[in-house]
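Just one protein chain is left out here, and the rest sit where they should.
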Amino acid sequence: MAAEGRSFDMDELQSLAALVNEHGFTDFEFENENIRVKMSKAATVVAAPPMIAAPAAPVQAAAAKPAAASAPEVPVDDDADLHKITSPIVGTFYRAPGPDKPPYVSEGAAVSAETVVCIVEAMKLMNEIQAETSGTIVKIYVQDGQPVEYGQPLFGVKG
Amino acid sequence: MAAEGRSFDMDELQSLAALVNEHGFTDFEFENENIRVKMSKAATVVAAPPMIAAPAAPVQAAAAKPAAASAPEVPVDDDADLHKITSPIVGTFYRAPGPDKPPYVSEGAAVSAETVVCIVEAMKLMNEIQAETSGTIVKIYVQDGQPVEYGQPLFGVKG
Amino acid sequence: MSRKIQKILVANRGEIACRIIWTCKEMGIKTVAVHSEADRESLHVKFADEAVCIGPAPSAQSYLNIPAIISAAEITDADAIHPGYGFLAESATFAKICEDCNIKFIGPRPDVIAMMGDKVEARRTMTAAGVPILPGSPDPIESAEEAKALALKIGFPVIIKAAAGGGGRGMRIVRSADELASNLETAQTEALAAFKNGSVYIERYVERPRHIEIQVLADEHNNVIHLGERECTIQRRHQKLLEEAPSPAISKELRDKMGAVAVKACKEIGYSSAGTFEFLLDEDDQFYFMEMNTRIQVEHPVTEMVTLADIVRNQIVIATGKDVGYTQDEVQISGHSIECRINAEDPVKFTPSPGRITAFNFPGGPGVRVDTAAYPGYVVPPYYDSMIAKLIVHARTRELAIARMERALEMMVIEGIKTTIPLHQRIMADENFRRGTFSTKFMEEFKYEV
Partner (left out) sequence: MSRKIQKILVANRGEIACRIIWTCKEMGIKTVAVHSEADRESLHVKFADEAVCIGPAPSAQSYLNIPAIISAAEITDADAIHPGYGFLAESATFAKICEDCNIKFIGPRPDVIAMMGDKVEARRTMTAAGVPILPGSPDPIESAEEAKALALKIGFPVIIKAAAGGGGRGMRIVRSADELASNLETAQTEALAAFKNGSVYIERYVERPRHIEIQVLADEHNNVIHLGERECTIQRRHQKLLEEAPSPAISKELRDKMGAVAVKACKEIGYSSAGTFEFLLDEDDQFYFMEMNTRIQVEHPVTEMVTLADIVRNQIVIATGKDVGYTQDEVQISGHSIECRINAEDPVKFTPSPGRITAFNFPGGPGVRVDTAAYPGYVVPPYYDSMIAKLIVHARTRELAIARMERALEMMVIEGIKTTIPLHQRIMADENFRRGTFSTKFMEEFKYEV
């Protein structure tokens, strides 16, 4: 509880900070009914990586989710400046409403928030995915018919 | 083998150094019939301590060997400038040749290499320990009758 | 009917997901891990052959998200789903959807799950199958005469409980017929005052019950065996803290008797897969059905240790339509096993302690097993169950198993978060625990001294 008349108790915070320092933590979070504290530090030396083997066999869906199944790495994102439209569900990605139909969008297409950009099929249901942003499609990350997981980037959009 | 006309092979050493760096070793020793190499580095961040509990019960001989049984720490040596006479054997430390006799040396005593400074009793044998250095005794680290381990500092000597 | 299972999607997280993946590896079956965004760095994700992110951290949107899990099975061509425990493991709906999508649900049929999930229906079915049920009236008692007749029939002591209530109000323990009428009146008055409903009912009161469960294995061809009992009496607020096999309270005769009851019931309801019958055991060796768990239990390892069974393997073999593979005679109970649940919790206050594990020493040596998804550097997320590891020991006798557990708890050094290791160390040292003389009241009576 904060001392009278203050919005927080400096002593408490100082003892927390001392604890974090003493143990050399790089991340520290604490939460109870009264307070929530988060402290982070850049580690000057990277600790030994988590002692894990990468998956033994290349995964079938590997192409669809490179970051998910491989060892923890900081992925280099060449498209860091782009807004990503991500898949809100797990399923199969389709660029067009049907096999003989033209794709909803292609590179260079202008989209607004309501523009349908693709379909993700899940449990036999065709789910239309909207852009939820406006701009120009500059990248398409997923091949037609490829499986996608939750949160997987589908399109890169320049605002 | 060193390259012709040189006392060592710089390329070999550089590749060793690169190996040590690459693997982040803080200590590296290598020896074969041709060469002996030792490389050390101060770790910039102490890695998570080896995941070990300190000994559950304080050890009987604990006073005699503070560094041996506790978690790895860099001990602060206030006497870093002193030369240490260490015990060459495991046993019981005696300052005098008999219970009613005066100690071999006391603080302030001048010693030479052959000066007997104490006895370490091991397996009922009284082993006279020589100073093996010359100078003035300025510290005595061990109490009379106390057990000592191999390499334990007994006396601090100022040259 | 025999089906091929070549790839299993594990619809769970944490240690049980790892546990299932280990057995799949041993069987040469490919695995698909599903995970929330919070579990990207989990061991189950790393050791599976494939992994699919199925949603954000909250369980409702990930581990309980049926369409996402089914879709994950479809895009990875998994032909079966193992639900583990918790989450969707006892969802008849999920099992039915799997069936409809032509994905084998590794567990019993949906109708059996549904039946056992309904307490009234389960009680009725079990009674019909000859399984003893705690005597009592589920219907309200109106008069002192009715109460007396019932109490004499079920035997003293009895407990009067408020139909609408809980928390001790409107509750009376009655040890003789003389005390019944007055207690009934008090209970009704209290119930009315507390819950605005004076209805009460009467049930046999078990003074110091133990919680004993029987592990069964049943295949689709009505072969059923049991693997003996587990002692699960030590609980806190109905959460098991540690379990043992065998129980120090169970004789060979009682084990055979309880096992036979469970096996017979399985045959009558056409159960298939692994399952657990939970019983209340009184001090006179009478046992009463409480519920059936139609899934793998957290505490299954203690049974594995003393029988050498691999219960996850049994489940998968049964799911392919094959025979369970052993006869009752081949089941031998060897030695004694104890499991301590290591939770990321304050060992005194039981408040959760999520965060980064900075050091993790894995105890090894004879008779020590650890089931965990944690590792040094792992961050225990705040979204899920607090259990981070199960520490299991096996030794020739209960006394040796306790000594081994004490050694293993000392060696299991976890830093960075608080855990229940110190609590288990104090339970191991407790005289009642060591004697094996405890009831479900153990934790209420237990003093945690720091």
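Here the chain labels run A, B and C in written order, and each chain numbers its own residues starting at 1.
Basically, a residue touches a chain if its C-beta (ideal position, glycine included) is under 8 Å from a C-beta of that chain, and two chains touch if they have at least 3 such contacts.
Quick caveat: nothing in here was measured; it's all calculated off a predicted structure.
For the chain left out of this panel, the touching residue among C:S199, C:T372 or C:T420 is C:T372.
Set against the missing chain, the residues C:A128, C:A149, C:L308 or C:A429 yield one that touches it, C:L308. Among the residues C:C101, C:M171 or C:M411, only C:M411 touches the chain that is left out of the figure. When the whole complex is considered, the residue among C:F362, C:Y384 or C:F438 that touches the unshown chain is C:F362.
By the touch definition given at the top, chain C reaches the unshown chain through residues 18-19, 22-23, 25-28, 47, 301, 304, 308-310, 332, 334-335, 361-362, 364-372, 375-376, 394-396, 400, 403-404, 406-407, 410-411.
For chain B, the residues touching the absent chain in the complete assembly are 23-25, 27, 29, 31, 47-48, 50-57, 59-62, 64-65, 67-69, 71-72, 89-92, 122-123, 147-152.
In this section, only the chains that are shown with their structure count from here on.
The chain with its C-alpha centre at the largest distance from the centre of chain C is B.
Computed from the mean C-alpha positions, the centre of chain B lies at a distance of 56 Å from the centre of chain C. Between chain A and chain C the centroid-to-centroid distance comes to 35 Å (mean Cα coordinates, whole Å).
In chain A, the residues that reach two or more other chains under the touch definition are 47-48. In chain C, the residues touching two or more other chains are 358, 376-377, 415.
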